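Quick one: this structure, given as structure tokens, is what I'll be asking you about.
For this depiction, one protein chain was excluded, whereas all remaining protein chains were kept in their positions.
Let's turn to subunit A:
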Amino acid sequence: MQFMLLFSRQGKLRLQKWYVPLSDKEKKKITRELVQTVLARKPKMCSFLEWRDLKIVYKRYASLYFCCAIEDQDNELITLEIIHRYVELLDKYFGSVCELDIIFNFEKAYFILDEFLLGGEVQETSKKNVLKAIEQADLLQEKTDNAYHSKSFMGYKKAY
């Protein structure tokens, strides 16, 4: 996989993960182009498209689009399920995840992704093992007096 982008229906980028070296300028250009292309597609259309010399696999979950760029020989369907497994991981961790969880806890979204995918390849597919790694990390962390519950603070509603 070359990169993964999460963006909202309004085209706001929520998470970006690049597995190939690109300049910031190039990344912005790709993001702009892809967000536009994917948002322009109708709901029933197929989840794959050719773009430059890559294959794009995307899927929409509630207000969020998950979009992966894979190479020619990569398997589209298994990539769709990579996306789904990532969503499941987020869901399990946050408890019915929604876009706001990813906005307010973007660093967690990155950490979970790193446990699941590394260097663009699937590292660990077991939900238990991935979450165990994250939880261990959570256990390791010291108590801070600012312990803070984002949900009650924001009082936002579920979108997913």
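Convention: a contact is a pair of C-beta atoms (placed from the backbone, for glycine too) under 8 Å apart; a residue touches a chain by one contact, two chains touch by 3 or more; residues count from 1.
In this text, contacts and distances are computed from a predicted model.
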Record-based protein name (UniProt) of the chain missing from this complex, from "CASP-like protein", "Golgin subfamily A member 7/ERF4 domain-containing protein", "Ethylene receptor" or "AP-2 complex subunit alpha": "AP-2 complex subunit alpha"
Touch list for subunit A against the chain that is not drawn: 13, 16, 19, 21, 28, 42, 44-50, 53, 73, 75-78, 80-82, 84-85, 92-95, 101, 103-108, 110-111, 114, 118-129, 131, 133, 135-138, 140-142, 144, 146-151, 153-154
